[in-house]
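The full complex has more chains than appear here; those shown keep their coordinates.
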Amino acid sequence: MGTDSVESNDTVHLNLEFGGGLEILFGSIKCHSVDIPLNSGSEKLKMEHLLVWVRDNLLQERPEFFMKEKSVRPGVLVLINDCDWELCERLNATLENNDTVVFISTLHGG
Amino acid sequence: LSGGQHYLDREMINRYSRQLLVPAFGVQGQLNLLKSSILVVGAGGLGSSAALYLAAAGIGCLGIVDHDNVELNNLHRQIIHSESSIGNSKVNSAATACNAINSMLKVVKHEVQLTANNSVDLINQYDVIVDATDNVPTRYLISDTCVALGKPLVSGAALGMDGQLTVYNFNGGPCYRCLFPVPPPQGACQRCSDSGVLGVVPGIIGAFQALEAIKIASGVGDPLSKRMLILDGFSTSIRVVKLRNRNPDCSVCRDGSQITEREIQELNYESFTGSSLSDKSP
């Protein structure tokens, strides 16, 4: 019903959050409500596809501090609905409408 | 190093009376705690509140490891120290504060930097290990040593207004390397001394570390194993998320071929992580 959000069968709505300092790469904005277009021909949104979309559409600087090869860089935890993505197929995880995906840089200070 | 406490004397019953009244904790929880020994590695922002609350709670023996001296710019967060300790060793300052609140506590001062050469000997003396350090190579070293020796590890970290907490190597849960097999690239992570921290944030996380260590040592409650607490102090939002299981292929903790004490001594943690074990400025 809203005028400022696009929803259709061709996009997946996600809540993305960046924390632990990773938000600096995203204009210091921690929470992003986004609609991710599906690749033509694919019916589902996979984490692998999301990472590329985030890098190309949200990331503002230093991509090497976010990604390494096809995955996130070492030291970044990925949480899908408050669950370590290691428990749900990592790059191959399928994302549903309104899922929350958190990217968090692990801290070492004390 | 643990004491052989098998009963509560009159002073203990008075001192710990409010804890003895907690149904889930009670006399057995206190007796277990009094028999336990806990090592806090780092007497900085995390270690200040962790060590003070462990001392007050009535563990049997508290070990403190640090090789630094107290500086004025520590005092916005390191509440175990005071202005009169500036220039003196953090271990001495922290031990004095812990014994001031609980003279029945045995405190062991380890005024050294934890290295691959001494970590096995140090950690082997304690039941539960609290990682309150501030750098990546020491975090790998402590976790690897805890795997080799079968010790539960309560790990906390803080930076800016963010904090994180989890328990590694406990009851079949993952170790630090199961989560982070590869260290982060240089520049992607920073220490408090480089990029700042709001003082009370490590205070909160350090107190949570004391809680987890007390729960493990007393056998009361469900420790934060296979889970991580993530604190965003700016918005006061907190998540407790579900972490992965132990990685059966972990290079360090896999069944039947866990890392050995000798292998730890042969590893170069500084070159592995590209970062220094010491938090002193170069």
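We just call them A and B in the order they show up, numbering each chain from 1.
Convention: a residue touches a chain if its C-beta (ideal position, glycine included) is under 8 Å from a C-beta of that chain, and two chains touch if they have at least 3 such contacts.
All figures in this text were calculated on a predicted structure; none of them were measured in a lab.
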Assuming the shown chains are one of each kind, how would you write the subunit formula for the complete complex in this file?
A x2, B x2
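Quick note on the criterion: only the chains that are shown with their structure count from here on.
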Please report how many Å separate the Cα centroid of subunit A from that of subunit B, as a whole number.
32
Given the complex, residues on subunit A that touch subunit B span 19-21, 30, 64-65, 68, 73-75, 77, 79, 82-84, 86-87, 102, 104-110
Contacting residues of subunit B [partner subunit A, same complex]:
42, 44-47, 132-136, 139, 156-160, 162-164, 179-185, 187-192, 195, 197, 202, 228, 230, 232, 235, 239-245
